[in-house]
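Below is a structure I'd like to ask you about.
Here the complex is missing a single protein chain, while all its other protein chains stay put.
As written, the chain order gives the labels A and B, with residue 1 at the start of each chain.
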Amino acid sequence: MNAVAMPAAAEGVRRRRRLSLRGQPKSVLVGGAIVAVLVLAAVLAPLIAPYGQNELDFAQQLAAPSASHLFGTDDAGRDVFTRTLYGLRVDLAIVLFVTYVSLPLGVVAGAMAGYHGGWVDAAVSRITDVMVSFPFIVLVIAIVAIVGPGTKGVLIGVPIAGWALYARLARSEMLVLREQPFMLATTALGYTQRRAIFRHAIPNLIRSSLIYSTVDLVVNLMLLASLSYLGLGAQPPNAELGSVIAQGQSTLLNAWWVATLPGLVLVLFGVGVGLIGDGLSDGRLRGGRA
Amino acid sequence: MTQQGGPVLEVAGVTKEFSLRQTVGERLSRSEPTVHRAVDDVSFTLQPGEILGLAGGSGSGKTTLARCLIRLVEPDTGTVRLGGADMLAASGAELRELRRRMQMVFQDPYASLNPRMTVGQAILEAGRVHRRPGSEDGERFVAGVLERVHLSPSFADRRPRDLSGGQRQRVAVARALAVDPEVLIADEAVSALDVSVQAQLLKLFVDLRDQLGVAIIFVAHQLAVIAEVADRVAVMHEGRIVELGETATVFGAPRDAYTKALLAAHPRPNPRTKQEVRT
Partner (left out) sequence: MSTTVGPLLSIADVSIAFGNEHEPLCAVRSVSLEVEAGEVVGLVGESGSGKSLTCRSVMRLVAQPGRVSNGSIQFDGRDVLAMSPAELRAFRAGDVGMIYQDPFSSLNPVYRIGDQLVETLRANRGLRKAEARSEAAMLLERVGIPDPQRRLLSYPHELSGGMRQRVMIALATASRPRLLIADEPTTALDVTTQAQILELLLEMREQLGMAILLVSHDFGVIAQVCDRVAVMYGGHIVETGAVGAIYDNPQHPYTRALLESVPELEAAGRDRSEQPRPGIPGRPPELGEELPGCVFAPRCGYARPTCREVPMTLVPVGPAQASACPVQPFRQQEARA
C-alpha cells in the first residue's frame, strides 16, 4: 500500500540553497568589496595608472600627495600611486598562484593520508612534519640561490612547502569524515576509493582549507613583500609592493608617503581577505548540521 | 534469484578482536596489549527473503558483526559466503561487486547521506557505478527507485537537509536498493526515529522483503522492533550469539539468561505489565 507514505509528496518545505550575496554575513560582503576593488585596480592598472611605472620626473622628486600624484612621488620622481597599482598587480598574481597551487596539492595529499591510514598516512604525515618545521624563508632563499633572484624563487619555493599545512588540515578533517555513515556507505555501495575520496570526501572537507587559504594569502603576500624588501624577490626597477616600501624606507622621515601608502594598501588587502575568511567560518558554524 | 533453495548468506566462525590503546606506562613495561573480543566465533545462515533480527545491548558486538560482513571492518578469522562466493577472499572489482549484492543502511539519518548531493544524484550514482539496467535514463531510474520506498519522484531534486529523519532513512534505503542487493543490512536503521515514523519504516522493510525478495539482517537494540519484523532472531551478548531461533519461540520462551533479562527489562506500554529489574 502506498497510502502510508504518499502524503510525503506534499511534505516538507522546499528550501533551495543558492550562491547569492543576500544572506551572506556582513563581513563577507565588506571584505569582498575591499578585495574586489583592489583586484580590479590591479587588473586594470595599465588603464587607470596615470603615469608609467618607471616614468621618471626629476622635477617632481619626493612630491607630497596631491591631485596630480595621489600617493606623491618617490626620490626619482616616480608616481607612487602608479607603482602601487603595478606592484599590487604583480603581488596578487604571484600570491594567488602560489596559494591556490598549494591548496589542491595539500588537500589531495591530506585526504589520501586520512582515508587510507597505514603507511600512506605515515609517509604523508612525516613529510608534512618536516615541511612545517623547516624554516620557510631559508628554503626560499636556497631556491633563489639555485634559480637566481627574482619572483621564480617564490613561485617554486612556496608551493613546495605551502601544501603541508593544507595536508594537515585535510587529513584531520578526513579522519572525522571517514567514520561518517555516508562515507562508510561509499564503501558499502562498492564505490572505488578514488570516487569516495574525490567525489564524496573532498567536497565536504575543502571548506576549512578554503577558509584557511584566506589567512595563507595574506601570509604569502607578506612573505613576498619581505623577500623583495630583502632584495630576494621582484627585481628593480619594476614595481613590487615590497620593493616600493623598501625604497621608501630611506626617505621615510622627510617623505612618509612613499613607504606608508603602499603599506596601507597591503594592510587593506589583508583586512579584506581576513573579513571574508571570518565570515565564511561563521557561516560554517551556523550552517553546521542543519 | 534463489539459488536452489540454499542460504543466500553463510557466516561461520567470524571473530574480530580489537586491542585497546595502551597507556605510556603499559608500553614501557611491555605488557601484553589488552584484547577486546568484539565478535567471538559467530556463525549463522540467512535464507533468501528472510528477515533475521540481530539483538543485543550496546557493546554486544552486533554492529561490529554487521560491519564485518561487508568488510567495513576486517574480521580476523572466519568465513562469509554470499551466494557461495567468498566475501573475505575477494578484492578489487570482485569485492566491490560482492558489496553491491549486500547493502547496508546506517543508524543516523542525519549523517548517512552526503549533504552535498541531491537525492537523485545519490541514487543515480549508485545505479550508474554498478551499471544497473535502466540507469541510462536517469530520471526514470530515480523515480522507479524512489517509488519502491514510497517517495514521490519530486524528491529527486531535494537535498538531505530539506528532508525529515524518516524521509532521509527512506532515501538511504532507496540508494541501497538502486544496486539490486540480495541482502540488506539495516544497522539500527529505525532506532533514531520517532515511533510513528518508525512504524512506517518497519512496514517498508517487510514490504521490500515481500515484493523484492531481499533478505534482511535487522540490527536493533530494541527487542520490540525486532519482534515486529523478524522471522528469526539472534541475540548477541559480549560478542557471542547466545540464542538463535524463531522470533516467536525466542521471545515466547527464552532459554538464555541474558535473553530473559533483556525481555524482562523491556518497558511495556501497558502500565499493568511491570518490567522486572535484575541487578
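We adopt the following convention: a contact is a pair of C-beta atoms (placed from the backbone, for glycine too) under 8 Å apart; a residue touches a chain by one contact, two chains touch by 3 or more.
Please read all numbers here as calculations on a predicted model, not as lab measurements.
Interface note for the absent chain: among B:Val105, B:Val197 or B:Val219, the touching residue is B:Val197.
Here the missing chain is touched by one residue of B:Ser29, B:Ser58 or B:Gln211, and it is B:Ser58.
When the full complex is taken into account, the listed residue touching the unshown chain is B:His221, out of B:Arg128, B:Arg148, B:Arg161 or B:His221.
What subunit B contributes to its contact with the hidden chain is residues 57-58, 164-165, 194-200, 202-203, 206, 210, 221-230, 233, 246-252, 261-272, 274-279.
By definition in this document, only the chains that are shown with their structure count from here on.
Each chain gets a centre from the mean of its Cα atoms; for subunit A and subunit B, those two points are 45 Å apart. Residues of subunit B touching subunit A in their complex: 70, 72, 95-100, 103-104, 106-108, 110-116, 125-126, 129-130, 149-152, 154-155, 158-159, 161-164, 167, 170, 172, 175-176, 179, 200, 203-204. Within the complex formed with subunit B, the residues of subunit A that make contact are 2, 4-6, 8-9, 11-15, 17, 180-182, 184-185, 187-192, 195, 199-200, 203-204, 289-290.
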